[in-house]
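A single protein chain has been omitted; all remaining protein chains appear in their positions.
By letter and in written order, the chains are A, B and C; residue numbering begins at 1 in each of them.
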Amino acid sequence: MGAIIMKKEGLRMKITVWNEFAHEKTDEAVKAIYPDGIHETVAAFLRENGFDVKTATLEMPEHGLTEEVLANTDVLFWWGHMRHGDVQDEIVERVYKRVMEGMGMVVLHSGHASKIFTKLMGTDSGLLKWRESGDKEILWVVDPGHPIVEGIGENIIIEHEETYGEHFIIPEPDELVLISWFSGGEVFRSGCCYKRGKGKIFYFRPGHESFPVYHDKKVQRLLCNAAKWAYTPAPQNILYGHYPVSILDQK
Amino acid sequence: MGAIIMKKEGLRMKITVWNEFAHEKTDEAVKAIYPDGIHETVAAFLRENGFDVKTATLEMPEHGLTEEVLANTDVLFWWGHMRHGDVQDEIVERVYKRVMEGMGMVVLHSGHASKIFTKLMGTDSGLLKWRESGDKEILWVVDPGHPIVEGIGENIIIEHEETYGEHFIIPEPDELVLISWFSGGEVFRSGCCYKRGKGKIFYFRPGHESFPVYHDKKVQRLLCNAAKWAYTPAPQNILYGHYPVSILDQK
Amino acid sequence: MGAIIMKKEGLRMKITVWNEFAHEKTDEAVKAIYPDGIHETVAAFLRENGFDVKTATLEMPEHGLTEEVLANTDVLFWWGHMRHGDVQDEIVERVYKRVMEGMGMVVLHSGHASKIFTKLMGTDSGLLKWRESGDKEILWVVDPGHPIVEGIGENIIIEHEETYGEHFIIPEPDELVLISWFSGGEVFRSGCCYKRGKGKIFYFRPGHESFPVYHDKKVQRLLCNAAKWAYTPAPQNILYGHYPVSILDQK
Partner (left out) sequence: MGAIIMKKEGLRMKITVWNEFAHEKTDEAVKAIYPDGIHETVAAFLRENGFDVKTATLEMPEHGLTEEVLANTDVLFWWGHMRHGDVQDEIVERVYKRVMEGMGMVVLHSGHASKIFTKLMGTDSGLLKWRESGDKEILWVVDPGHPIVEGIGENIIIEHEETYGEHFIIPEPDELVLISWFSGGEVFRSGCCYKRGKGKIFYFRPGHESFPVYHDKKVQRLLCNAAKWAYTPAPQNILYGHYPVSILDQK
């Protein structure tokens, strides 16, 4: 797969990859897979594909998501799991506000239960079935013309993964791109597109910390595609609120 | 239009109509239209159509929405406007939890900016354009096979209403049933269906307190239909969370 | 599961179950499962649940779908497989016209490749992967509040079935209710809701002629629910075409 050219009128998309960065510090097996943290692995392949990428983690001041950082972020990647509750509500509001304005998000794996994803969904999106039994996962493409699966082929096979099973309490996706099969008998809506305000959100299921999922070349290609899809280059200015003179009477 | 028979295996749907009940106490013009409050007008036509209806208002203890009341509510109607901020977060959470479990909601007019609707939408759903100039509104049916518009015909004409204009920041509706035309040049997505968890939500735009909208027979018929549509008679029990034995290994 | 009461203001829903009725005449194994044809098995459980049901088959004059029969059909069930090509185009047009007017359809299993379903989808809906290896199928409910899965629980397990695999060329369903898991590694969108004109269409995957799927009690319950869902009791009269006087100038 060749590099994806992301220039648009001279500008490069700016991505921030956020990670709670907890498992990688305390669990040797996870550290072996992601020595510098999941965020650095994700950032690295995004950079190789031509994106302008920064990283941010929970323990940085303001979780690394200052007003300035978010103002300079076109698409935010989010990985979190055991420390969802430690993300400050103020920062969640700040991210949410940027999504309304047009910032895209790619929410990874256990990020389904993060405060920000739950808030954007309008449901208890933390609710699903799960099991850590190293099942085989096959992600089937159900929307082969979708830009997020360009170059992926018919499926992605992951030899061992944590299992998620339906029912997953999410709103009906605006577009459903991938459905997972698990060897234990479960299925899952694993690639889900949403729009909220002027921002686009893609949820991608795989990526348990115990398995080297983000080293998979097809997964990397798909996440590059997702970043492109989630990008709104020039969000429009909209007037909201009191609008005393009707459009017919405006000059 | 004949009465709608709502019995299902001997049971009647239970509706609670919630209203902040503020304008009707302080504004004589509003009081003249809704002497006992908007909630009592809505409750009255629902009762005439065979539903089992209770009412609740902001100033009641727990806003009238105790655990017991909500446990006995199949569909909750919601009208609020100037006092959205006074609704306690705890009660909002309680309503939300019931929607996840399968309680339906019919959100009326300025209820678009209520805490509960915004939470369910996952957007700043308070944002839209508005103007109080007594425009004519024509609501056009764009989904004539939908049960919510059964018996309505092609449109509903309201001689004078508050104007709402796009862009309205809501997620793309699961089903869009009505689009409004306003004489000042605006359009609005005025009948929007959503599912959140096991619950169904219908947003219906008309119903400014200054105009006798809920006395209109077509509006009444549509809101009876909406109550039926939003009703999930027997929400299924779903297991969420850790699911250690795969379905293939279960006996 | 108790009987479903389908009376509405004194009327009962009228269903016609259509079957090509070919395999059951020539294949002894199929005959053993459906001695009077798949249509009579489906008709029988629908009748037990209170519906007013007729049947029709390919070899009847006009395939049993005369203008009069269709005019008296609220919901049409359709099972076909080896003789799709023998259905006359004129009859397909007639069924299509009734769907536009508000007749519902429940399309079963290999009916996905029928002329009428393909026409309604606007895609080559015959295209999918298939294999007759007697895989286990688990249909998972992904929309537990949907009326079609009322009383079904979390899943339906079928010990042996023909396998269908994605990609299935259908438009993104208006509502996706069921996803199938197969023991061979495939997934499939098995319960799909569509609206076309004023009519509603439900596609249900299971029901290969070699397995006793329509004798399964959960499948029967689901198909009764689907019939109710697909029913539009009083389709509205809509004016189409030249509309010389604007609505504002009409008296």
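The rule we apply is simple: a residue touches a chain if its C-beta (ideal position, glycine included) is under 8 Å from a C-beta of that chain, and two chains touch if they have at least 3 such contacts.
Owing to the predicted nature of the structure, the values given are computational and were not obtained by experimental measurement.
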Sole residue of A:54, A:195 or A:218 that reaches the chain not shown, by the stated touch rule: A:195
Sole residue of B:113, B:187 or B:248 that reaches the chain not shown, by the stated touch rule: B:187
Options A:15, A:127, A:152 or A:192, residue touching the unrepresented chain: A:152
Which of B:40, B:62 or B:172 contacts the chain that the document leaves out: B:172
Missing-partner contacts on chain A, residue numbers: 2, 5, 8-9, 102, 138, 141, 143-147, 149-155, 157, 174-175, 195, 197-200, 232-239, 247
Touch list for chain B against the chain that is not drawn: 138, 140-144, 154, 165-168, 172, 175-176, 179-182, 185-187, 189
Interface residues of chain C (partner: the chain not displayed): 100, 119-124, 127-131, 133, 135, 163, 165, 167, 169, 171-172, 174, 182, 184-186, 194-197, 238-244, 246-249
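By our rule, only the chains that are shown with their structure count from here on.
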Distance from chain C to chain B - Cα centre to Cα centre, in angstrom: 32
Chain centre separation (chain A, chain C; CA means) in Å: 37
Sites on chain C at which at least two other chains make contact: 138, 141, 143-144, 154, 175
